[in-house]
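With one protein chain held back, the other chains of the complex are shown just where they sit.
Presenting subunit A:
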């Protein structure tokens, strides 16, 4: 419509992304409060229920996410070094790791479902209140986290596509930077989810 829409302010875009990240953190904060309250009220049940989850799968997924955070961080540097191929390679690596994470999650959830453990199931209700709450929280929180992984996956795919057709280069890397920030957020939330559900037993 006019010249003002050509105006670009990368600092503003990054500030906006940071504010959005604050919002996301508080979205999960609500769930962490619920977790804290119910852990306090049902210490024994939470302790025993946590032992049902496989620390191995959790650890593998944590490593996967940490490495993927590293690859996307390297991609933000690679694009500034004007190395298009390396940028794309690193972004594809991030996407592959995200896919691996979701695959692990899928098999983990599937195993639980096969044992009759899912929100509202008869078997879960038989286990008692503490276990019901633990697994409801587990599915709700990791489910919401998985949703964020999917959003991040789509976002990084778009970035990858745009790097490939040269519409995202060293001159305007802010979309890649912001996707990186978002991906670190997804990683950060997992860093809290992992000990809360897998390690504290």
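Quick note on the criterion: a contact is a pair of C-beta atoms (placed from the backbone, for glycine too) under 8 Å apart; a residue touches a chain by one contact, two chains touch by 3 or more; residues count from 1.
Everything that follows uses one rule, which is that contacts and distances are computed from a predicted model.
Student: For the complex's missing chain, which UniProt name, "RND family efflux transporter, MFP subunit", "Xylose transport system permease protein XylH", "Heme exporter protein C" or "Cbb3-type cytochrome c oxidase subunit I"?
Tutor: "Cbb3-type cytochrome c oxidase subunit I"
Student: Looking beyond the chains shown, say which of A:75, A:133, A:163 or A:176 touches the absent one.
Tutor: In the full complex, the listed residue that touches the missing chain is A:133.
Student: Could you tell which one of A:12, A:151 or A:170 touches the chain left off the display?
Tutor: A:12
Student: Across the whole complex, list the residues on subunit A that are touched by the chain not included here.
Tutor: 1-2, 4-5, 7, 9, 11-12, 15-16, 19-20, 22-24, 26-31, 33-34, 37-38, 41-42, 119-120, 125, 128-130, 132-133, 136-137, 139-140, 144
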